[in-house]
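One protein chain omitted, others in place.
Right, chain A next:
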Amino acid sequence: MSNVHPYVGRATPRVDGPLKVSGLATYAAEFFAEDMLYAAAVPATIAKGRIKRIDLSAAKGAPGVVEILTHENRPEIPEDDAPYLNDMVAVPGSPFRPLRNDKVLYSGQAIALVIADSHENARHAASLVTAEFEVETPTVDVADARSTAYEPPVPRDGIPPPPPPRGDAEATFKGSEIRLKHDYRVAPEHHNPMELQATTVVWEGGGALTIHNKTQGVINPKNYICSVFSLDPEKVRVVSPFVGGAFGMALRPHYDLFLAVLAAIKLERSVRLVLTRGQMWTMGWRPDTLQTVALSADADGKLTSVSHHAIQATSQFEDYQEPIVNWSGLIYDCPNVSLKYELAKLDVSTPSDMRAPGATTGVYALEAAMDELAYELKMDPLELRLKNYAEKDGNDDKPFSSKELRAAYEQGAKRFGWSERSPEPRSMKEGKELVGYGVATGCWEAMMQPHSARAALSADGRLEVACGTADIGTGTYTILAQIGADAFGLPIEEVTAKVGDTSLPMAPVEGGSWAAASAGNAVQLACAALKEELLKAARGLDDSPLANADVAHVTFADGKIALTSDPEKSVSYADALKAAGSERLEAKGDFAPDGEFAEKYASYTHSAVFAEVRVDEELGVVRVERIVSAVAAGKILNLATARSQILGGVVMGVGMALHEESVWDKSLGRIMNANLGEYHVPAHADIHDIDVIFVDEEDKANPMGVKGLGEIGIVGAAAAVANAVFHATGKRIRELPITIDKLL
């Protein structure tokens, strides 16, 4: 680092903050085009069956209506699956495509698209479309489909199936005196970021399209649209600079994108489609999952067997998969492990990744079972976890690239005051309320993906760093600017970060918490390359004071390149640019994860989560008094945005433990609480103190030592709360969320 006060590692305020709070940040539904048309999607009111007739007469006569598309009159679309599989996040199966035919696959599926001259007229006309259906009885509860469960025949790309069994878990369990086996269930959830799913397609003429789509990676909608509609990639640009939260729901292209582009092409006009809040329940979701965990241990608390079986919901047409059970083979050290993962098909939309997909659900069950085991053993739950601490990843039999979970347990326990816990359930009380302490471990894979980035210095002294990744609210803009500022010793105000545009260097979707490590390292590499270029230019000056210097011997700061040993000898960035004969000098950086390293080491982030709850037993009311989350996630680039990620994850974990649940009517197959009034996420009153600790952890999986932490915050949080509820009340609720009725 060349500047005296590096930004990296510090709590640097968000560089995009002022734009966001002043409303100047432009989201997908806020781009305008001349003569733009507005679309509204009409949802199916049944969950399974066939459209017999759609009546458009009233809608057609409504003011401002330009066109109404249905499966009967839509333009031709490819019948093969292949073009629709040009989606980086596609899962095995036949991807959904709107208006394909008369079949209804899930409730809320778009059966018509109304296009009108204003948003209001489009919605009005959409409300006048009626349809008759041939209704079949839907299945929407995974428990009702249990008998049809199957192991996914084709694994999803990037999602490892459970490892083969090691040892003999079943026999060990049978022969054990200390053992338990329980069923756990987490309610289905929907992401519900603040920003609605939306697409604005700008018809540029000559077959060129600029698309603004709510997405976690502009490349994905671009590839998908080009292949589905046979468009020339040179003529399609996707620009989505800001995303109002996504949590995984905007990884895959959704029907708003398909329909808006379909309409724009058909009408040769710009079109915007914004889904309604209710329609946010007609796409990806965190799938309902039935889990069984069996554990056995010796009298000292050493685990002798772990079995974990999950049956997870998916749609009729795709095998959505997430790693639910694998965690149980690597978080603790155990010689006998058996993991099984199955799917069951329901008449629902395909589930999708939702913050720490799989881990949130699976680690909850494992950590609840571990807590039960601790009480069975009359052992401190934290002690039990330390006793079974894994020094290597048992699934892959590899050492960890780094694992400071022990430090996280220690520092978290200290900050929380875990030692003040009295061991017996129901033994702590304050006023009318029972008090409970709970702990859980969190774990998430530290992933990386190939990313390219660009760094450019211009004559006005400004640096631009750019990468086609997305900032879904996590702080990507800020960390990229920090890295650039440090590389050139610039104040961060003189650095512009750019993301969310297919004209920028290639990046995949932003997911799996890999963006900070991948885009961050790519920008770092681009800056290093740019430094070389700039120094080369400076050396080329007549009588250059840096004539023989190489990059190791110079410092980039204060607008100039100086010899580190003799700072008087320097060349300003401006003079170097002049020498290069250019107003702007740019360089690229290509980052790819180190495959050899990954062969040798397993990389994970870890956390220790401690929760204190207060329970009014008589009335079943639970309050989360405080949470301490101690996280080991490698190098922390920005303490402020990193902390915010953990806070958000913890709040979502509290929601999973106590509030969130999408409720289907089993006979109608519809989600009945598809609005934010009745789908409860934690309100301010539900959240008190959340204390975040980042423990020091040095990791070598990538040059910057970054692991990413968008997801680790939620993993373990729900289990810590649920375990605290048990400690308070002696009641083990194995179905989340823990609502009043379950505690009465």
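In this section, contacts are C-beta pairs under 8 Å (C-beta built on N, C-alpha and C of every residue); 3 or more make two chains touch, one makes a residue touch a chain; residues count from 1.
Keep this in mind: contacts and distances are computed from a predicted model.
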Check: Absent chain per UniProt: "Transport permease protein", "NADP oxidoreductase", "Phenylalanine--tRNA ligase alpha subunit" or "Xanthine dehydrogenase family protein subunit M"?
Finding: "Xanthine dehydrogenase family protein subunit M"
Check: Looking at the whole complex, which of A:Arg123, A:Lys392 or A:Arg406 touches the chain that is not displayed?
Finding: A:Arg123
Next item on the list: Among A:Lys174, A:Lys235 or A:Lys432, choose the residue that contacts the chain missing from this document, as touch is defined above.
Entry: A:Lys432
Note to self: I need the residue numbers on chain A that touch the omitted chain, in ascending order.
What the structure shows: 43, 45, 62-63, 107, 120-121, 123-124, 127-128, 276, 278, 431-433, 614, 616, 618-621, 623, 658-659, 663-668, 670, 672-675, 677-678, 680, 682-686, 739-741, 744
